[in-house]
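Every protein chain but one is kept in place in this view of the complex.
Naming follows writing order (A and B), and every chain is counted from residue 1.
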Amino acid sequence: MKQVFAKPKALNDEIMHYCPGCGHGVAHRLVAEALDHYDITGRTVGVAPVGCSVLMYDYFNCDIIEAPHGRAPAVATGMKRSRSDLIVFAYQGDGDLASIGLAEIVHAANRGENITVIFINNTVYGMTGGQMAPTTLLGQKTTTSPYGRNFNTDGYPIRMAEMLAPLEGTTYVARMSLDKPVNILKARKSVFKAFEMQINNVGFSFVELLTICPTNWGMDSMESIKRIQDEMIPYFPLGVFKEKETEDYI
Amino acid sequence: MPTIKIESEKCKGCSLCIDVCPYELIRQERTINHQGYQYVVLADPEEQCTGCTLCALMCPDICIEVFK
Partner (left out) sequence: MTEQKRILVKGNEAVGMGAIRAGCLYYFGYPITPQNEIPEFMSRELPRHDGEFVQAESELASINMVLGASAVGVRSMTSSSSPGISLMQEGLSYLAGQELPAVVINVVRCGPGLGGIATSQGDYFQAVKGGGHGDYRVITLAPASVQEMYDHTILAFDLADRYRNPTMVLADAVLGQMQEPIFEHGDVPPEPRKHWTLTGAANRPARHLKSLYLKEGELEAHNRMLQEKYREIQKHEVRFEEYDVDDAQLVVAAFGTSARIARTAVSRAREKGLKVGLFRPVTVFPFPGMRLCSLSERVKKFLVVEMNTGQMVEDVRLNVKGDTEVEFYGRPGGAIPTPVEVLTQIERHY
């Protein structure tokens, strides 16, 4: 008998601190699978955000630095510019990337930094207890939008992939969902592609992943998965928004 | 025969694997593990598991290994 599914080598055996069902686990696995696939764990440096995944350095077998809230793309820029032989990825939540760190992500993308950014969109601030995020859907109740997000006072949810794709500096921009096996397989392909872009020195790659936060959504895991399908995907459509070929660049 | 191995100590009982198994071969235990979660087990007396890996793909805590 052959083992057809195993834990990726780029992850260690620690039990992750995430809540039951939390999407960070699958997202970590996909990144780790990419590190395994391209055999780059030994020359990869990850940049951890401030958010629930700040502790990701406890789970990965690659070097990892913690960035101040939202600044991961700037930290990654500093690393990649001074050691271009390293593979540098930033892993960020939606509060981290789309709110406090909006300037850093847009400008890193616009400069075409040769880095990979994995963006976890769970429509809330997880770590701080479920406050409204820039990605919170209209009508969604959170601890700071107790009557539901209202566009008059809170604005509209930001679609990051659509915002970054038109920038000339980006080479790969996709949004995927971790709601069901077939989508997870597509997301895996996307994450692989993003790392491949960096390995081939093509430029800035970005994968947004729609994930669940059962704890702060006040739902069980199954209801949360359904929410991705019923509410998130209609507003945050899945797909590859941009993919430049290596040849376009040279 | 294809089968899966579930690391019950790592399981958080989120039940995401249960829902995706086409043959409903995974069920939740009443007992809890050291983390305090009702973990899941494979219940496959008729050896129906096809090793499709759907359950493992869904598992956020990477507790499932699949053999084929």
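Throughout what follows, a residue touches a chain if its C-beta (ideal position, glycine included) is under 8 Å from a C-beta of that chain, and two chains touch if they have at least 3 such contacts.
Everything numeric here is computed off the predicted structure, so don't read it as measured data.
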- Shown chains that the omitted chain touches within the full complex: A
- Which of A:36, A:63, A:196 or A:220 sits in contact with the chain that's absent? A:63
- Of the residues in chain A, which ones touch the absent chain? 41-45, 47-48, 54-55, 57, 60-68, 71, 74-83, 86, 103-104, 106-107, 111
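By our rule, only the chains that are shown with their structure count from here on.
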- Message: How many angstrom lie between the centres of chain A and chain B, each centre taken as the mean Cα position?
- Response: 26
- Task: Note which residues of chain B are touching chain A in the complex, please.
- Result: 1-4, 9-10, 12-16, 19-20, 35, 37, 51, 53-54, 56-62, 64-68
- chain A residues within the chain B interface of the complex: 1-7, 11, 15-16, 18-26, 29, 180-181, 184-185, 214, 220-222, 225
